[in-house]
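Omission of a single protein chain aside, the complex is shown with its protein chains in their original locations.
Order of writing sets the chain letters: A and B. Residues in each chain are counted from 1.
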Amino acid sequence: MSTQTGPDSIELLTFRIAEQEYALDILSVREIRGWTHATPLPHAPHYMKGVINLRGTVLPVMDLSARLGLPKREQNARNVIIVVKLEETMTGLLVDAVSDIVALSPEDMQPPPELSSDIAEAVVSALTLIDERMIRVLDLASTINVLEGVAA
Amino acid sequence: MTTDPMAEIRASFFIECEELLEALQDGLQMMDEGEDDPETINIVFRAVHSIKGGAGAFGLEALVRFAHRYETVLDEVRAGRLLVDPDALKVFFQAADHLSDLVRISRDEAPLPEEETVHLLEALDAFLGDTPSEEEAAEEDIDFQPMGLALDLDLNGEDVSEDSDAFPSLDDLPPPPDFNTENDGASETYTIVFTPKAELFETGNEPSLLLRNLGDLGEAQVVCDASELPDLADLTPELPHLSWTINLATEADEGEIRSIFEFVEGLCTLEIAAGNGPAHADQNHSDIPHNLPEITPPETLGPPPESRSAPVPAPQSAPASLAGEQQTEETTPAERAPVKDKSAKPAAAPAAKSVVRVDLDRIERLVNLVGELVINQAMLSQSLEQSGISPHSDAMSGLEEFQRLTRDIQDSVMMIRAQPVKSLFQRMSRIVREASAAVGKDVRLQTFGEATEVDKTVIERLADPLTHMIRNAVDHGLESRDDRIAAGKEPQGRVNLTAAHRSGRVVIEIADDGAGINRPKVLQIAIDKGLIAPDANLSDSEIDNLLFLPGFSTASVVSDLSGRGVGMDVVRTAIQALGGRITITSEPEKGTTFSISLPLTLAVLDGMVVEVAGETLVLPLNLVVETLTLENEGVKMLRPGHNVIEVRSGFVPLFDLGHALGYREPVTDFEGSVALLIAQEDESRAALVIDNIQDQRQVVIKGLDDSFHRAPGIAAATILGDGQIALILDPSDIIANAGPMPRTSPAYSSEGLSA
Partner (left out) sequence: MTLEILAVDDSRTMRDMIKLALLPEGFTVHTADDGVHGIEVLSGIEPDAIITDINMPRMDGFGFIDAVRDQSKHRSTPILVLTTEAAPELKKRAREAGATGWIVKPFDPEKLVKALQMVAG
């Protein structure tokens, strides 16, 4: 299938939000935690769930499904928080479940098609197929760094 | 992992440069204030000199070149040949700033500011007249060091025949036979006559070593002429009486032979002639290194009492007399004196205290660990309390002791990172210099409280806001020279920068003596931009605070300097991110003062833990004045969405925290609700509606990054005993953001308000 390991291969962590599957470069993933209650940040954008205590650090948690413009759904204890590190900052990404870790080579990646303006498309850097399922590979930087003014 | 020692020294050099640059600033500052004693000038000179020296070692040419020119000018000052007037000082300051830039650029390997450098070099040259060409010559690295040759002929061990005019025949030569005048045309014989003078010994030079060094060049026969040596009884130890004649067979040329005597040039008579000269028929034939120690007579003449053979008692007393002799023999006593004077003057050097250099990373780690320790201890306390253990038990009193110790550790660790704000203030000096030059105003910056200590990270994060405010003060706060004169003020504008510890916080003030805030103009602009209602009635202080609103700018002319003028909302955000507050006071014609109040340590806060809409929040305890229980009757509506309640001192605005934070819809029924009366920086009060009070305790402050989409009113966060995060509020922020409130005073009677 598409799990060949070569010198150029990238390892991805795949995960699920609702019925869709996404993936992130494993190098930016620090850990995976179970769901805990996040303290909400007042007047924060709707996709910011709040902050949680990560071993003494205050970690902001982004509701990835909200961020990607997917319909809002119930949070439950089966949700998972993927802790990622981008440059010097840590962020938590709230997803439904983690699937797998796969190794892909650049040939397996296709550029995302130009669909209608879909928030999700702006942050998807590539598409790939695994077992005939389409996985959207996220660009972490554009997912996390939302160009928005500071909430005034 | 191996560390490259050169890279480490290089890094350490740049740190040293920072210290040197600071000393340079200090020195120039003192000179600016009229203190021009020699030691101050020395400090300034040495700072530049040391930077140059180190830079040379790392091949930082641009830096060396500039520093060298600067140093040369400073040397003229030091020698009294150049007087320092205000214009000269101005150039010195600029040169110091440029030097600082070059250091940074050299460190970061960034592109060089060639134009600026040339410009300043010219300015410096102006002080030197036409000496630059001399310097250039001096800059050539004329190598005066004794050229030790790599020739290691190693023939020393050979026994040369006693035949005085002989060179070893081929048969007597050991392999490799590369030293034979018959075979090798390049080697020559020289005859060297060396007679040391008394002064030679005073410099610690050693004839025996010189002879040995000669011997390293080739093969030598040494003959010592002791014919001048008087009887022991008549011996005057300080006068050398010996001379040596050396026949040297070497491939080295005369220049190299001379270079061995480089250090003693003038301290001896030296003749070098090519050819095999006559040797004195003396018993002191020898090859140099092995037999040299036996040529002992010069040793006894020489000063060191621990000479290898000192059978004669006379030499023992020699040092004493020599000491006396040496002083009077000194050719330049006059030159000596000033040197001693200068060094005797009390230096402005800091008292030598033991310091240790520590990696910032380690300190960071320590701070974090201590933070976690405190949190952990809080969690432990909570569990113990909830477990039902008697408050009087050993466990509980042990816990109290534990809490006390943790707090002490925390305080100590926090202070490790504390630094004086001086370096920050010095940077501001430079900003003032550059800003005032850019807008053509004469401005003087005065600093107070430079020694006030603040956490290092706070200092770093204050740099930008302060720079902004200083630029604003110079650009907008201060009037032009003409305007000032017309107003009867001193033509020179003043900006005062102060730092002090005040009731557990650090207070930093920036005050200018300019025209003050133009309130009518500010009001008009706010109305034009739709920031306030046209008919709003605002107090002076409220108008001043309009400056903090995002997007506000009074600059009608876009000045080169601060762009769109005031970016005070950015400044305030930055200050708040540090857990601080900023306020403005202003008086027309007199000036404007910005006052920043910062927590002394970033880490801890005495807080009141409350519950609002199911969330736990923390309020700074020092802001809470009183707890109130509300009744619906006491709550009056000023206008839709704005309520007030009556307290002893009058009416104060009432804020519904649950709604203000977006947790829930506004409260309509206040009966029995709890409210906290808080006092703000400007003495005004407000009441915050909460659900209930949980506790009072010390919490560890965890900062929130900028990436946190900072909400107004949220200063930071903390982790509670149960591991949950509680947000720390900055109430004054919430209040300010709720929009300007009309003045509330006892003048409002109940009749004027709708119930």
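Here, contacts are C-beta pairs under 8 Å (C-beta built on N, C-alpha and C of every residue); 3 or more make two chains touch, one makes a residue touch a chain.
What you see is a predicted model, and the numbers here were worked out from it, not measured in a lab.
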Checklist entry - Considering the full assembly, with which of the depicted chains is the omitted chain in contact? => result B
Item to check | Options B:201, B:425 or B:548, residue touching the unrepresented chain | outcome: B:201
Next on the checklist: Using the document's definition of touch, tell me which of B:9, B:395 or B:500 contacts the absent chain.
Outcome noted: B:9
Checklist outcome for this item: Filtering B:56, B:113, B:420 or B:550 for touch with the omitted chain leaves B:56
Next on the checklist: By the contact criterion defined above, which parts of chain B meet the unshown chain? Give residue numbers in ascending order.
Outcome noted: 5-6, 8-9, 12-13, 16, 42-43, 45-46, 49-50, 52-54, 56-57, 59, 138, 140-146, 148, 201-206, 208-209, 212-213, 260, 262-263, 266-267, 302-306, 319-320, 322-323, 326, 330-332, 335-336, 339-340, 342-343, 347, 349
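Heads up, the rule we're going with is that only the chains that are shown with their structure count from here on.
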Next on the checklist: Taking the touch rule as given, give the residues of chain B at its contact with chain A in the complex, in rising order.
Outcome noted: 368, 371-372, 375, 550, 573, 615-616, 660-663, 702-714, 717, 719, 723-727, 737
Checklist outcome for this item: In the complex, the residues of chain A that touch chain B are 37-45, 48, 50-53, 55-58, 60, 89, 91, 144-145, 148, 150-152
